[in-house]
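A single protein chain has been omitted from the complex, and every remaining protein chain is retained in its original position.
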Amino acid sequence: MTVLQIVFLVTGLVTLLAGVMVVASPKLVHAALWLIVSLAGVAVLFVLLNANFLAVVQVVVYIGAIAILVIFAVMLTRRVMADSGPTHNPTWWLALLSALVLFGGLLALITQLPAFGATEAALPAADSLTDLGTSLVDVNRYLLPFEVASVLLLAALIGAMAVARPASEDEEGGA
Amino acid sequence: MHDPWVFVAFLLPIGLLLPAVAVLMGILLGPRKPNAIKGTTYECGIETVGETWVQFRASYYIFALIFVVFDVEAVFLFPWAVAYNGMQLYMVLEGVLFLLILAAGLLYAWRKGALEWV
Partner (left out) sequence: MGDPFGLIGRWLIDLVTGWGMEPEAALTLLRFLGAAILATVLLLACFFLIVAERKILGRFQDRYGPNRVGPWGVFQTVADFVKLIGKEIVVPDGIDKPVYWLAPLLVVMSVVGIWAVVPFAPGFRGTDLNVGVLYIVSIGAIGTLGIIMAGWSSNNKFALLGAFRAVAQLVSYEIPMVLTLLIPTMLAGSMGVTAIVEAQKDLWFIAAAPLAAAVFLISSVAENGRAPFDLMEGESEIVAGFNIEYGGLAFGMFYVGEFLHAFTVGVLFSTLFLGGWRGPGAETYPLLGLFYFFAKALVVWFVTVWVRASFPRVRIDQLLALNWKFLTPLALVIVALTAVVDKLAAEQGWSQLLALLAANAVLALGMFAVLGAYGRSVRKREDSLRGNAAALPARSAR
């Protein structure tokens, strides 16, 4: 058992546990904070896979932006601090069963991969960042998805404003 | 390979532990005389009125939304910036196009009044 394996197992367990606590926490704000723990666990897993850039992007975007958005949504729409969402779903055992079946199926698939069972994965070289940068603007590689991503972000921005904006003065005047 | 992160893995927990020790010192060494009045919520010295909640204002949420979009955009631009030195002009212009599309989004938000703190 190398140190890397121990760290990986511990991180995986923490991430899973945090995921379970997200759905099992009685207080919504606690659930949001457990989500942050789970996202941080995923960031550590990225570090273990030698994907430094993805790890910091995970923290910057998911924890620094999306988690804050989720917490804002919870705090702005819940009047009482101790308010809790519904916690017990009578058919929770069915969800657990289907999750276990899915997990078993995935495990069966993965064990058939030739690389499974190696103790140390063949990780990519640490400096693939320059390659990533050129691939984003290379016409033969990811240029089109790159520009489409910006259009997608623009659409998200406009859509979010259209949904979240309070009534404008025209509507009030017309009503 | 994971060498650089070992220091960070040590520094972050230590950075969490040292203030924890300080706060613990404060709890253990300081007086502890709780009473009913000290335990009430602070509202400029008067009795609290109403529950603890804040009027829902869409502007908080809208700013956070705009922030998410621009954060993701900035993160996309970092690999482009790292590969900048080896790029040709048309590649740089493609990155600038990405940036300008989102600048247009900011302009749209501005004109629609989403950037006002109502």
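Every chain is named by a letter (A and B) in the order it is written, and numbering of its residues begins at 1.
Everything that follows uses one rule, which is that contacts are C-beta pairs under 8 Å (C-beta built on N, C-alpha and C of every residue); 3 or more make two chains touch, one makes a residue touch a chain.
In this text the structure is predicted, and so the values were computed from the model without any measurement.
Note on the undisplayed chain: of the listed residues A:Ala18, A:Ala31, A:Leu48 or A:Ala67, the one touching it is A:Ala67.
Residues touching the missing chain, restricted to chain A, are 27, 29-30, 33, 36, 52-53, 55-57, 59-60, 63-65, 67-68, 71-72, 75, 81, 126-127, 129-130 (touch as defined at the top). For chain B, the residues in touch with the chain missing from this view are 3-8, 10-12, 14-16, 18-20, 22-23, 25-27, 29-34, 38-44, 50, 52-54, 59-60, 63-64, 66-67, 70-71, 74-75, 77-78, 81-89, 92-93, 95-96, 99-100, 102-103, 106, 109-110, 115-117.
Note that only the chains that are shown with their structure count from here on.
Distance between chain A and chain B, defined via averaged C-alpha coordinates, is recorded as 17 Å. Those residues of chain B that touch chain A in the shared complex are 1-2, 4-5, 51-54, 56-58, 60-62, 64-69, 71-73, 75-76, 78-84, 86-87, 91-92, 94-95, 97-98, 101-102, 104-105, 108-109, 112-114, 118. By the touch criterion given at the top, residues 4, 47-48, 50, 52-53, 57, 60-61, 64-66, 68-69, 72-73, 75-81, 123, 126, 129-134, 136-138, 143, 146-147, 149-151, 153-154, 156-158, 160-161, 164-166, 168 of chain A touch chain B in their complex.
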